[in-house]
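What you see is the complex with one protein chain gone and the rest in place.
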Amino acid sequence: MTRPVTHETVTESGDQGGPGVQATAADDKRRVGDSVFRLLATGSGLTILVILALVAAFLVIQGSPALLAPAETLKTQGYGEFAAWVAPFAFGTVWAAILALAMAVPVAIGIALFISHYAPRAIAQPLGYVIDLLAAVPSVVFGLWGTSVLAVATQPLYLWLNTHLSWIPFFGGQASGTGRTILTAAVVLAVMVLPITTSMCREVFLQAPRLHEEAALALGATRWEMIRMAVLPFARPGIVAAVMLGLGRALGETMAVAMVMSGGRNITFQVLTSNNPNTIAATIAQNFPEAFGLKTNQLVAAGLILFLITLVVNMLARWIVARRAEYSGAN
Amino acid sequence: MSAVTLRPLRSDTLTAGRLPRWSVPVAIVGSLLIGYLIADGLQESPNLALVAGLGFVLFLVTMEVATRLVEGRRQASDRRATHLVTAAFVLALVPLGSVLWEAISQGIGRLDATFFSYSMRNVVGAGGGAAHAITGTLWITGLAALISVPIGLMTAIYLAEYGSGNRTAKAITFFVDVMTGIPSIVAGLFAYSLMAMIFGPGSVFGFSGSIALSVLMIPVVVRSCEELLRLVPNELREAAYALGVPKWITIVRIVLPTAISGLVSGIILAIARVIGETAPLMIAAGFTASLNNNLLDNPMMTLPVFVYDSYAHPGSDVTPYLDRAWAGALTLILIVMLLNLIGRLVARRFAPKTGR
Partner (left out) sequence: MRITPFASSLVALAAAVSLAGCAANEAAPAGSAAATSSGATLTGKGSSAMKAAQEKWVADFQTANSGVTVNYSPEGSGAGRSAFIAGAAQFAGSDRALKDEEMGAGKFAGCAADSSALNLPVYVSPIAIIFNIEGVDSLTLDPATAAGIFAGKITTWNDPAIAKTNPGVTLPDGNITAVHRADDSGTTSNFTDTLNALAPTVWTEAASDAWPAAIGGEAATGTSGVVGAVTNGTNTIGYADASQAAKLGHVTLLVDGKKLTPTADAASKIVDASPLVKGRATNDLALKLDRTSEGAYPAVLVSYVIVCETYQDSATAKLVKDYVGYIASSAGQQSAATAAGSAPLSSAFQAKVKAAVDSIK
């Protein structure tokens, strides 16, 4: 796909050696180049829509037998009545993602700012590199780490919170004996979301117009005031995009949640117990290997629900943060 | 923007004293000590996390009060921001350090020549290696990148340069966001059924895995590249247009190089995001103990599947399996590290020289 572009670039850059006197043939070539390039770009965008439509069609076609089956059939051949079955998982998916983002977003913005505006330049680059590395850790390893290190380390803390602060609804119930709670899973998710969110925020912060920053500083602003006035407003759409990427990962993460959290089917806001609402992605991963016939369809239908959740969450985010379309260049 | 307006400098800000340099370390140590004492009172054996948490809150309060008294309100909020930002960074280093430490300390033992030169064919128990999984991962991820990067980057260019504001672009942006939320296992199922439809049942091979990974990778590439392209100052584009440079050459020779460092790190992140996926590859690319370099025939092993399988289904002596699992995980991290390095070199070569 990039090949023809490479060729064109070489010839065109040759043309640029002698500016001013351009033959009409070259003009034609330009127009052709422009429209080819535009076509490629538009085509790629439409390809994405086609892929997404295919995925959606797959979900609907494979999921519909379970969605259309009467509740009685689902009770005997599937996992039980669809709405009642999927509701706790839908809740768990959103709840775990909210908990994870509540922890990850402030920290991610903090790290990004630290790397872009606080750390000495000599160490900022390596630091960014190290955080990027975290993105490379496979989810299985996060799962292993979550169960064997994090859950074990946090369990006493959970017990303490449970004994002393159980009047806060979140910390009520009977504390887990293993620490494999939704809170632990959310911490793991937060750690998994961090690199992608941080990296994007960092790049955006680094692109903040230098002149604005210097102007603010010259006016006597402290570093924090400069960041609030010159960097953050400029970076806001980028931060939203970074958060959305993180949210996508948190909603759809499969293996780590399946390994870390003790998931069940009850809807609760308590975060320290063994009975947590499972997430949709983890439920699919856990049950798919043994699923058979209608059960497979029901799991795919759950995938469709997750797809719809993502759709709704995105619409909500868009509605809350009305994106500024024309900020390009920030001037 | 309007939340903080610059006030005229108060006369006392210049004359007021500043906190001595030693105040910060002293405050940290002091707060931690007091935090420890409080935690000691609350718990039988003080929890490290509790001590650190209490200590940090104490430190913030002390510094806030001290700076307010000595340096003034604006300096106090500046210092508070500095401390919070630094704390966020230190906080993130804890799980990062812990995960990397686990992977390195447990994985280094099996990271020997055998691990890279042997597959698991006819190996039971100790020994064996991940040559088949490493090559499989490189083939499948490489192909996924070859599919996703052009499509993703071109889409990002369309969104940032051509379509801004129009309905198609809005729809694409929205659905790309939705696409980031496709659970990885659904992508695997999708690729598996697609291949079953085209090539008949049981079509489990590397290419199918690449398709699954592409579904996950494309939106990440688009999203990170789009934002970065938008951040390229309009003056650059306008200057190019003014010189009579066609739009597409402006994009290729001005816009992309300006954003190259971010683009490369976005693409690397997208690769890192998918290279460790387990569930979709297990379904789409299958499972084998033997080396296979053909993307279009027979199952192809990948590192994440190798790691998961070694962990989840060990033989009766668990140790060699777990050792291989950790070594595989460490290898995966090393591969991404290498990619990152290559990416940065490429970015440096093409990036324009700037003041940054």
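The letters A and B name the chains in turn, as written, and every chain counts its residues from 1.
Throughout what follows, contacts are C-beta pairs under 8 Å (C-beta built on N, C-alpha and C of every residue); 3 or more make two chains touch, one makes a residue touch a chain.
What you are looking at is a predicted structure, and each value in this text was computed from that prediction instead of being measured.
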{"item": "Shown chains touched by the chain that is not drawn here", "value": "A, B"}
{"item": "Touch with the omitted chain, as defined above, among B:I104, B:A171 or B:L291", "value": "B:L291"}
{"item": "Residue, one of A:T47, A:S64, A:S166 or A:N266, that touches the chain absent here", "value": "A:N266"}
{"item": "Absent-chain interface as seen on chain A, which is shown", "value": "2-3, 5-6, 9, 79-80, 147-148, 151-152, 155, 174, 176-180, 258-259, 262-266, 274-275, 278, 282, 286-292, 295-296"}
{"item": "Chain B residues that touch the omitted chain in the full complex", "value": "114, 116-119, 121-125, 128-129, 131-132, 134-135, 138-139, 142, 145-146, 149-150, 153, 196, 201-204, 252, 256-257, 260, 263-264, 267, 282-283, 286-294, 297-299, 309, 311-316, 318, 338-339, 342-343, 346, 349-350"}
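In the analysis below, only the chains that are shown with their structure count from here on.
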{"item": "Separation of mean Cα positions, chain B and chain A [Å, integer]", "value": "11"}
{"item": "Residues of chain B that touch chain A when the two form their complex", "value": "1, 3-4, 6, 9, 42-43, 47, 49-50, 74-75, 77-78, 80-82, 84-89, 91-92, 95-96, 98-100, 102-103, 150-155, 157-165, 168-169, 171-172, 174-187, 189-190, 193-194, 215, 218-220, 222-224, 226-228, 230-235, 243-249, 251-253, 261-262, 265-266, 268-269, 272-273, 275-279, 303-304, 307-308, 311, 325, 329, 332-333, 335-337, 340, 344, 355-356"}
